[in-house]
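Below is one structure; the comments refer to it alone.
Yeah, one chain of the complex is gone here, protein chain that is, but the others are all in their spots.
Here is chain A:
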Amino acid sequence: MGNWIVNHGLDTFILVVWMGINIFLFVHFYLFYDLGPQFFYTRQLLGSALAWARAPAAVLNFNCMLILLPVCRNLLSLIRGSFVCCGRTMRKQLDKNLSFHKLVAYMIALMTAVHTVAHLLNVEWFINSRHGRYGFLAGNLSALEDDEDDHETFLNPVQSDSTTPTIFAFTTIAGLTGVVITLALILIITSSMEVIRRSYFEVFWYTHHLFIVFFAGLVFHGYGRIVRSQVTTDPPHNTTFCKDQPENWGKIPECPIPQFAGGFPQTWMWVIGPMVIYLCERLLRFVRYLQTVRYKKIVMHPSKVLELQLLKSGFKMDVGQYVFLNCPEISELEWHPFTMTSAPEEDFFTVHIRSAGDWTDRLIKMVENLPEGTLICQNGPFGTASEDVFDYEVSMLVGAGIGVTPFASILKSIWYKFKDSNPKLRTRKIYFYWLCRETHAFEWFADLLQVLEKEMEERGMRDFLIYKLYLTGWDHTHAAQVMVNFDKDTDVITGLKQKTHYGRPNWDKEFEQVRHENPSSVVGTFLCGPPALATDLERRCVKYSDVDPRKTKFYFNKENF
């Protein structure tokens, strides 16, 4: 239980607070409209349906305010930077921004459904009241019109006897905007399904921009002011007394004609702040896009990995961050994220691009034909969890396949910090696990490890960095080769002193080893790899952690794009 609190406590707290606010808003506004005396006459026409529509509306206001914030990457990077003082637990929360964005989106979808159904009933019942199907009082209330001379104001927004719900929906601001933004919301949601997002990112990204339509419609949704409440008149209109004699309204002093006014539209007050922030975010991304990027070096590695060393004025990065690259010649609008493999101490930034789809294939082919490189634009850098790796006394770095790239940046940075004896380096020990299916992807990384190996031997710090390489795609030919070269000092595959392991790591054994060698330490576990491995490691972090400060504690951090 203690282990769970250590690893999930803050997440759960934030979720509980968020849900609490949602529930409070729903209940508060439901009771406001269901019990409020100013809506007494409205309830004669609609019953509880108005409350059922307005309560989710309040929750929608709150969540539409929240939804833009988790995707302001630059803002989040800024907050991460300023939280340097406030502990790594707070910063870890910002890694879960996309999960929170999705959760808020689900709530918006659910509340939209409730809101729409309630209003469908409202419209129908407004029309029925107008036709006198709900009795005398309802009929009289519906007959009230906006009339200056008779000092009348309307209650029922349905003013014509021949209207239908569909006509009403499409001729009022609220109805029209409602249908349009709900349609936009549905299109956004269907194109955001995991299948579409993972396989056809462009469809997801472009359709998602319908949120502009969504917010525009949302802001104007309440402008028709068709939700009416009773205003105090002089002399006051006593509803309890007057409700049974609508024929006497305006004729007896106790019952002047009741006056109504529309509710002031409030949604814009909720969403204007985040809309401005998001606009700044997009402007910032655009400004960065305009700055030129120059090539320093282009290296084409075997196994179809392209290394680009790029220069951009005023560029500053931290370890493990990623940038978005755009090549206008391939596609004007496509931006693809790549983790940087260079260290902040270098004056250029490097990305290793693997052939993994249309865009990367075309880029590699283009660079092969044009050795001086093609126009490329860059946006970022954006922060991820790797920046915290130097804060932990002990770090476990796990990279699966190409997921090793952020750790390339980290290891290089260690090398530089080591050479400069940088006091910022709190790390005493690093355990590095690289899981890979096939050998030829090792090549560009093996050089780095060889250099580090040599460097550490020279300084007599052999156990600062312990790395284990796992070849998960081995077969009998590998086994044969290993058997034959058993006695050699260096590994037959990588040329490194550290021998390659075969198969998957036994994580229990690894965690035990780390715990045994580092009692009373805080260990940060960083993964860049498949989700299945993430759940595995996260479970083990919880299992091997101890709330006791004298014992080892494991914190899990996951990279994701």
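One rule holds for everything that comes next: a contact is a pair of C-beta atoms (placed from the backbone, for glycine too) under 8 Å apart; a residue touches a chain by one contact, two chains touch by 3 or more; residues count from 1.
Convention: contacts and distances are computed from a predicted model.
Peer 1: Out of "Adenosylhomocysteinase", "GPI mannosyltransferase 1", "Cytochrome b-245 light chain" or "Sodium/hydrogen exchanger", flag the one the UniProt entry gives for the chain missing from this complex.
Peer 2: UniProt lists the chain left out of the view as "Cytochrome b-245 light chain".
Peer 1: Check the options A:195, A:290 or A:532 and report the residue that touches the missing chain.
Peer 2: A:195
Peer 1: Check each of A:11, A:34 or A:124 against the chain that is not shown and name the one that touches it.
Peer 2: Among A:11, A:34 or A:124, only A:124 touches the chain that is not shown.
Peer 1: Pick from A:358, A:420 or A:463: which residue touches the chain that isn't shown?
Peer 2: The one listed residue touching the chain not shown is A:358.
Peer 1: Out of A:38, A:116 or A:518, which is the one that touches the chain we can't see?
Peer 2: Here the residue in touch with the unshown chain is A:116.
Peer 1: Even though one chain is hidden, which residues of chain A still touch it in the full complex?
Peer 2: Touch set of chain A with respect to the missing chain: 113, 116-117, 120-121, 123-124, 127, 164-166, 168-169, 179, 182-183, 186-187, 189-191, 193-196, 199-203, 206, 334, 357-359, 476, 480.
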